[in-house]
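Handing you this structure, nothing more for now.
Omission of a single protein chain aside, the complex is shown with its protein chains in their original locations.
On to subunit A.
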Amino acid sequence: MRSRLALPIAILTTAALAVSGCTKKNDNDTSSGSTAGAKTYKVAFVPKLQGVPYFEAMNAGGKAAAAALGNVEWLYQGPTQADAAAQADIVRSYIQQKVDTLIVAPNDPDSMAPLLQQAKDAGIHVATADTDAPSSVREVFVNQATAEGIGQGLTDALLTAMGGKGKYAIVSCGQTAENLNSWIKVQQAYTKEKYPDATIVDVVYAGEDQAKATQMATDLMNAHPDLTGLVGECTSSAPGVAQAVKDAGKIGKVFTVGLGTPQAMKPYLTDKSSTAAILWDVQNLGYLTAWAGAQIAEGKQFQATNNVSDKLTGVTYDATSKMLLLGPALQITDKNVDQFNY
């Protein structure tokens, strides 16, 4: 019995591990442009993680750009969890595939920098989008909005609801996320400067765990009974803080804003547990990313203002920081939430 079964089971287990290991990486979304005539550039984008609406919307925008531009093959693959090591593996595989442009939204900018150097050494154009790796060799950073735009947008939306004064707290996600931390810095400075009667009592980190974000928001409301505001700094904690307010029966007493995707925030915007979601047009960000990838692959220079498509005009480029800026932040409320399908 023992010897008869042990081997097949061992093989089965090994096969299972191998299969599960591979399939995660096989979710390649590929849409090729026209192959005839001019050279087709392979533009690969590695998101922080795939399968979340945010990056899927970016992917949709990138695909649209590839279809419109005609000379771009858009490759999209990310880790299944926002994990720096898993992301590095995918970046390495794209380096081996010798894509023309490699664009990354790094989970950990510091550990991504040497990999980008490696890609550059292999003759690949490198760029960052959504999240920057400032101390790397990237040729351009496709920025969705400036830290000032996001931080001030969040602060203004929340403080308007809070009546310009009071105590609030921030529920952030990954503790090392460069963009979240830069927004928080702006929120802290801007609140102090523009709303002297308001204070940020705490900043906590929940990871990407919705239930944990909700529980932390609940604990914050208990620790500070006079708390009147909460900020959800990422797409998992934005609905989380609103859910906590709703569960505690404090709608109208504690106001929340957050970086949330429209469809996930819709129930909370409707029942007023969330005042506003601050975001940008994510599909346009994907479009701009693919376009920028093609530009640097072709060796073209960016202009001070660029007309990317009919919908995407006047995109500014800052030569000193090598940064393309999508535009001002968008405020999503119960009024305009239905305009977005992600």
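In this text, a contact is a pair of C-beta atoms (placed from the backbone, for glycine too) under 8 Å apart; a residue touches a chain by one contact, two chains touch by 3 or more; residues count from 1.
Everything below uses one rule, namely that contacts and distances are computed from a predicted model.
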- Note on the structure: Per UniProt, and picking from "Succinate dehydrogenase", "Ribose ABC transporter permease", "Insulinase family protein" or "DNA 3'-5' helicase", the hidden chain is "Ribose ABC transporter permease"
- Task: Out of A:Tyr168, A:Tyr268 or A:Phe302, point to the residue that touches the absent chain in the complete complex.
- Result: A:Tyr268
- Check the options A:Tyr205, A:Phe255, A:Trp280 or A:Phe302 and report the residue that touches the missing chain. A:Tyr205
- Considering the whole complex, which of A:Asn222, A:Ser321 or A:Asn336 touches the chain not shown? A:Asn222
- Given A:Thr214, A:Thr228 or A:Asn284, the residue that touches the chain left out of view is A:Thr214
- Task: Would you write out the residues of subunit A that touch the absent chain, in ascending order?
- Result: 2, 5-6, 9-10, 12-13, 16-17, 19-21, 23-24, 27, 49-53, 56, 80-81, 175, 201-202, 204-212, 214-216, 218-223, 225, 235-236, 239-240, 242-244, 246-249, 263-264, 266-268
